[in-house]
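Report on the following structure.
Only one protein chain is missing from this complex, and each of the others stays in its spot.
Per-chain residue numbering starts at 1, and chain names A, B, C and D are given in the order in which the chains are listed.
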Amino acid sequence: MHDFASFLPLVITCAGALLLMLYAVCPKAEQEKASLMSMGFFAVAFFAQLLVVCTVSRSVFPETFNGLLGVSSFTNAACLIIYACGFFTTLSSHTYFRENHFATVEFYSLLLFSAVGMVLLSMARELITAFIALEIMSLAIYILVGFNRASSRATEALFKYFILGAFSGAFFCMGTAMIYGAAGSTRFESIAEWLAFNPATTPLMLGGAFFLLITIFFKISAFPFHAWVLDVYDGSSNPITGFMATALKTAAFALIANFLALSGNLHDSWITGLFWIAVFTMFGGNLIAIGQDNIKRMIAASGIVHSGYLLIALVAINSEHFSGAVIAYYLAAYSVATLGMFAALSWLGGEGEKRVNFDDFKGLAKRQPLAAATITIFLLSMAGIPPTAGFMGKFYIITSAITAGQIALGVLGIISSILSMWYYLRLIVSMYFHDAEEDFVVNGTSLASISTVALAIGTFAIGLFPLVL
Amino acid sequence: MYIDTLFSIFALTAVAGSLGLVLFRHPMRSALCLAVTMISLAGIYALLSAKLIFLLQLIVYAGAVTALIVFIIMFLNLREKDLPEENERFTYFIGGAVVLIPVAWFMIKVMKSIPEVKNSIVGNGFGSIKEVGQMLFTNWLVPFEIISLLLLVTLIGAVVLAGIRRESND
Amino acid sequence: MIEDYLVLSVILFCIGILGVISRRNVFTVLMSIELMLNAANLAFVAFARLNETMDGQILAMMVIAVAAAEAALGLAVIILLHRQKGRLDSNVFSLLKG
Amino acid sequence: MFESALTVMIFLPIVAGALILLCPAKGAARIIGFFVSLIVLMIGVQLFIDFDGQAGMQFVYSTPWISSLGISFGLGVDGISLLVLLTSAVLFPLVFCVLKEQSRNFYANLLLCQGAMIGAICATDLVVFYIFWELMLVPIFFTIGLYGGPGRLPATLKITIYTIAGSLLMLVGIIYVASCYHQQFGVWTFNMARLSALSLSGGFAGWAFLMFMIAFAIKIPIFPFHTWLPDAYTEAPPATSFVLSAIMAKIGVYGMIRFVLPFFAPEFISWATFFLFLGIIGMIYCGIAAIGQKDIKRMLAFSSASHMGVIAIGVCAMNVQSLTGSLFQIAAHATSTGVLFLFVGLMEERLKTRNIDALGGLAYRAPIFATFFAVAMLASVGLPGTSGFIGEFLIILGTVKYSMFLGLLTGFTLIVGVCYMLWMFQRVFYEKESETTTRFTDLTAGEAFSFLPVMILIFVMGIFPQLFISKIEPAVQQQIAQLYAPAQQQVVTNEISVTDK
Partner (left out) sequence: MEHTVNYLVCIPLLPLAGAFVLGMMHMFTCKNPLPEKLYSFLAMLGPLGSLIFTLIVFATLREMPAESRYLTQDLFTWFSVGDLHVDMGFFADPLSTLFLLFVTFIGSLIHIYSIGYMAGEENFGKYFAYFNLFLGSMLILVLGNGPVVMFIGWEAVGLCSYLLISFYTKERDNVLAGNKAFIVNRVGDLGFVLGVAVLFWGLHSALGGAGFDYLNIKASASSLTGGAGLAVCLLLFLGATGKSAQIPLYVWLPDAMAGPTPVSALIHAATMVTAGVYMVARFSFLYASFPLAGDVVAWVGILTALLAAIIGCFQRDIKKILAYSTVSQLGYMFAGVGVAAYSAGIFHVFTHSFFKALLFLGAGSVIYGLHHEQDIWKMGGLKKKMPLTWIVMVIGALALAGFPPFAGFFSKDEILFMALAKGHWMIWLIGVGVAGLTAFYSFRLIFLVFHGEPRDQKSYEKAHEPPPVMTIPLIILAVGATFAGFFNLPSFFAGDSMVSTWLAPSLLEHHSEASRVTEGVAMVLSIAVVLLGIFYAWKTFAFKPQDKPLTGFAKWAEDKFYVDEFYNAFIVQPWIAFGRTISNFIEPNIVDFPIKGTAWLYGVLGMLFKVFQAGYVRVYAIYMVIGLSLMSIFLSQSL
């Protein structure tokens, strides 16, 4: 197969985004059709990517695009996750916008654009390309967050996210500059060559990597760069929150993993730092999550914790034979559960997201048993109860940590997951063990409910057949 | 040397401008200070033999961006009461400066680790439009292309956020 | 000396950070971020001069573009905020918390 | 026995449970559940009959699952797991027979629980074990939370979070053990038998040992990790209390014997006295606490904890007699205290109260019930001739060998049990009839016939224990021999620092 085939899914997504943008101009454009179209683009891109994964055995020539973009099994996996996230987000959106009327065609266009940015981010083998991809992704997401202009909450979320995101983006630039100063190039390949002969603790390299990491930490909401995440998730619409929580994190982790896997040298110099960040992220996230009454905020906080777990995997990755399988697997597991949660929330949230608090879901199991069951499955997966995907993900992460000699980190990760049990169970308790106070009327079968069920099945499927590994 | 002298002048202007930017209460003044900083920086780029960047800095930043900002400030017709009081900004500034000392110290240490090279104007093609352009369209094609995507997104965003919206269920 | 340029870049960068954390006026915050990006640009150009490769300048160019895009979007956000509350105090926007 | 018997035993209930959840017919749930559990019972009994005590691991089934880490879906039964397996297979139909529980959801959960428990018992791969081990908690969580008493919410959260906390720590231990094996032999495996080649001590292994121990100690529970138990057992619906005390707690003991003994032999030997002492404290402490209870179920809960302490003592005394005693007592305790929970459930169903003070004179109104209850109670206090004696006797005998003084303390189990049991029996079944009691009706023929097999089992186990012991004793001998054998491959684990430069 041709080398460019690897980029086919990207091209499809990009074309989709542009087409939808053009479609938006058309006076008869309807957002519902646009949602179906974007669904189609994501699906096609996903299957194209799947085809790529299954058939392309050769890696891309390093000369392609001057080596600024690269493809590996890890990026392929990350792209798969991103496309799938996009697909399920459009499903949720389709349902969500039945009761919330602020969508336009541009919404889906931007969704596709942000997916393009994410895919580029995970493929980037050069820092400024990464920066631009990051900005494409971020800007598109900012807009999506603030899409509901009538809502002051959405606007506020947009504002916070934008200011802090731009603020953190500046660090990326500074970091890139420093690395450029040190290695004379921003291409990963050249940096790796340079690192082969120079220590990673060369001040410029150290400082550069530091500032780069800060931006990534911000994007993955690692402690202490986490504070935005609750407010932003809270303020944005359900499908977008799901998309942000999953695809964006996947892309950011793809970048950081690609970067750290450049050379063992670089990775080793960051182990201590990552260790502490991971620990603080896990525990900080837990302590924030415990006090939340709003499900979206709780999931946001739990997202912080999950980032902590992923950081454990980052600590433990072996740059000699980096496959990123553990990270990809965990991201997939996490994404499935989180997307499922938000699909369910999109479906059940009601008009203007009137049901968002734990108490709003009291007695759901009595009225909507299937919905309650699927939400339970997602929560159990996030909590890491076997045989869900979340458990296997956690299992791999702890295994990789212990194999890498980071036993303390493994233990701390486990302790954190014990702490996380409380707030996951709390929602289950709400749904099952209280009497219903309302009827949870939702209008019929919807795409979101289908996607919820599909994701619930996916949770088990990924857990029981971990094909990635 | 005249380069050093020019650098000192530009640097002082830039710092002064940036301080003004941060400390002036009214955004209009801040915007003007920003313009001052931008222009000083453009001069510094010139000193660093980055001709194209020098131009871009003047055109895009000092020109377009600052103008845009000023325009929006005027557009919003901000009055005194719309602006936050912000009497505490000096306190925060000083407190923040204290917090930032380690960061600055760290960064300066990092920066000072480079070999001592005397700046002098590099002649010929270095930083000229042609050379840079050639590189841009060969080695750096991908970022260049995807920047177009970025601008598209911004375009849509500006329309979606600030423009007139055709509501979906009209 | 090249490092003077870099130190200048650091100073501007830090002043930008200070702007972000000490100001509530959204405009000023936005401009402070622009300042930070500019500081990074300065570093790019200085390093380009140091390494005598032009890659740094191209990178700076990219950053200028990104900064412009960000500024544009930022201004759109500001307009939106102004429409919502009529005020540009960032502390006014604290509906989401806790 | 057909090759995949164990697989069927695990997945039949799980699939049936899922089907019950999906199928809308309400009345059928209980019948389906009963027949499924009956099939499992028959397979279990046939398996027991076909089991050859001398042959080690049997009915082995294994299929690779995650090859990169050497995880395979492996099942098998040996002498250590036989009785636990038998208990969980045999006693389950009873739950479906006697209690008129509410909804299909409940039965589905019970079936899931049975499948998961059998899975945990049969697994020969640590990961598979762990998965089932955690999985069995989920139905427990739901049954307590949905069908429990008034204080069910805190109770169910406490048991769930507490036990998960323990087992998650064990997960670290499991991975650590496998990684030690990997470090030493260069291959990944989670297979129990292969990992048994390790004999870890020192460094982090000590912590890993404690992680395993605490996980099992919470599940068993050993003092002072028992505090979830009274609430959970009391608030749980009777069937769940039965499952918890009769089977689930036993899997903790089983795990201790199966995993801790071989993997951490040196550590276990050096910690044994400590844990034995904890077992004794728990036995006496919970026994005394049981006296103060007004709620009959809570009293049984403490009694159960007290007995579990004895079983744990048997494991910690580390000789053939005590270990066999513990394994035997696992089954015996299920027939006695476990069944008592069901009786109390029946009582509560009829009288709507569990308060001992409100009861009295049940024996006059319900002689059959009283007799059955008395038999189970006497088995629980370890009367010779009933199932409870053999295990207790062997444990005491074994502990005396370990240490005369500790043996003496262990012997107190003979006394503490009767104190609260007799006093409770007096106030509930004897004395003057109370007003509440007049509503009581004796066991129906159906109920009596459901319980009859257990009553017979109590005596069979007391009089012909050799039927069971002969099948488990060789495995115990081997386990003990392995424990004391100088470790063939002593793994010296280096303290791995928190951060590596």
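FYI, a contact is a pair of C-beta atoms (placed from the backbone, for glycine too) under 8 Å apart; a residue touches a chain by one contact, two chains touch by 3 or more.
Just so it is clear, the structure is predicted and the values come from calculations on it, not from any experiment.
Looking at the complex as a whole, the chain kept out of the display touches A, B, C, D.
Contact with the chain not shown here comes from a single listed residue; of D:T227, D:T273, D:S434 or D:Q482, that residue is D:T227. Looking at A:T75, A:S93, A:S168 or A:T403, the residue that reaches the missing chain in the full complex is A:S168. Within the set A:L8, A:A43, A:A192 or A:I290, the residue that contacts the chain not displayed is A:I290. Note on the undisplayed chain: of the listed residues D:T143, D:Q293 or D:T436, the one touching it is D:Q293. Residues of chain D in touch with the missing chain: 158, 162, 223-224, 226-228, 230, 285, 288-293, 302, 319-321, 324-325, 361, 363, 367-368, 371, 378, 383-385, 389-390, 393-394, 396-397, 400-401, 404, 407-408, 411-412, 414-415, 418-420, 422-423, 426, 429-432, 463-466, 469-470, 473, 476-477. In the full complex, chain A touches the hidden chain at residues 159-160, 163-164, 167-168, 201, 203, 206-207, 210, 214, 218, 223-225, 227-228, 230-231, 273, 284, 287-292, 419, 422. By the touch rule set out above, chain C reaches the unshown chain at residues 17, 20-24, 90-91, 93-98.
FYI, only the chains that are shown with their structure count from here on.
Should one ask which of B-C and A-D has more C-beta pairs in contact, the pair is B-C.
Put simply, the C-alpha centre of chain A and that of chain D have 42 angstrom between them.
Here the CA centre of chain A is 26 Å from the CA centre of chain C.
In chain D, no residue touches two or more other chains. Each of the following residues of chain B touches two or more other chains: 107, 111, 114, 139-140, 143, 147, 150, 153-154, 157, 161.
If you check the complex, the residues on chain A that touch chain B are 14, 18, 21, 24, 30-31, 65-66, 68-69, 97, 101-106, 109-110, 113, 116-117, 120, 126, 128-129, 132-133, 135-136, 139-140, 142-143, 146-147, 149, 158, 178, 181, 202-204, 206-207.
If you check the complex, the residues on chain B that touch chain A are 106-107, 109-111, 113-114, 138-143, 146-147, 149-150, 152-154, 156-157, 159-161, 165-169. On chain A, the positions that touch chain D within their shared complex are 268, 271-272, 275, 380, 384-387, 391, 395, 398-399, 402-403, 405-411, 414-415, 417-418, 421-422, 425, 428-429, 432-433, 466, 469.
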